[in-house]
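For this depiction, one protein chain was excluded, whereas all remaining protein chains were kept in their positions.
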């Protein structure tokens, strides 16, 4: 985490709610879920929608831990939670090998099997989830957007 | 937040649980409380001690918002939560004017009045709360330590 | 935050949610105006999920205003977290504390 001061709002009219940085390990996800829920509530989402948003973000972190870093101990995840007047934006930055978005295929709906649920939940819950160019070309930057209930579009 | 990868453990055998960065505003404190509680639980503290630790950290953040930044909108707070095998370490970094620790005087015990409770709670709950030299000489770095229940000292 | 159903005793104030730096200013106003209007007041904390020094400060200030007027301010249904914070502040012996509203209202008469 750099020591640079000054922020609170940043690019494109996005207001920063909070950022978190944590080791890419299964036992750290619970540390982030509570903050994520409170941030979603702060944006006016209902309790159950806030819980869904927590699930989507948790699933995206799990994918980074399991498929990106493949359990390597030194990996880390940066979570940035921002909002505009119309939507919640969640950004996940990692330093794992670059993901080919085409390799992420959620399961078929009528296919009852144990895996491939994570990316399916993310798409069901969020309005979008797209890989953006990472600031320095290394790793990945996944941006998930959820429009606020009652937002005009 | 810098994009530097590699971490998870850092100086002096301290293991990083998570870091958070957030604008120094009253409405952001709730975003941090849930994570702080989960981190304290992860260290083996009881539910009620974890709630006390949340209170101490919240009070220290409030002091930064109210007395440090004096409500200035652009201030930010960096929270680092670390542990050794024996204690939980919570570090709060701000970029407000440098605090004279002697100016922080908790209330007298038998003095029933509305203010000066925050620093008193911090001292009652944590084993120590001391200002450390900040990495670049600007702002403040408050380190609070709470020994784990059952730790040898 | 303050939550007062219409069919409730006028001298009972029900707080709810997190009484923290964000919400204490509003709570302070409600408590002070209720004390001025009603005299003796009961503050029901059953739905309070969190309270910090700023919330405790509101209660202490309202208590002092009440007592200066010969009234009082009692706390009702104090949660575990709130009780721990009151104890930390050594205020658990300063406020009258009642298990529930019935106990509070009968203690009053």
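The chains carry the letters A, B and C, assigned in the order they are written, with residues numbered from 1 in each.
Keep this in mind: contacts are C-beta pairs under 8 Å (C-beta built on N, C-alpha and C of every residue); 3 or more make two chains touch, one makes a residue touch a chain.
Keep in mind the model is a prediction, meaning the values are calculated, not measured.
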Checklist outcome for this item: Only these shown chains touch the missing one, namely A
Item to check | Among A:29, A:77, A:90 or A:126, the residue in touch with the chain that has been omitted | outcome: A:29
Checklist outcome for this item: Out of A:20, A:65 or A:79, only one touches the absent chain, namely A:65
Next on the checklist: In the complete complex, the non-displayed chain touches which residues of subunit A?
Outcome noted: 26-27, 29-30, 33, 48, 51-52, 55, 58-59, 62, 65-66, 109-110, 112-115, 117-118, 120-121, 124-125
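Just so we're on the same page, only the chains that are shown with their structure count from here on.
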Next on the checklist: Quick check: how many Å separate the C-alpha centres of subunit A and subunit C?
Outcome noted: 40
Item to check | Averaged-CA centre spacing for the pair subunit B and subunit A, given as whole angstrom | outcome: 26
Checklist outcome for this item: Listed in rising order, subunit B residues that touch 2 or more other chains are 27, 30, 33
Item to check | Sites on subunit C at which at least two other chains make contact | outcome: none
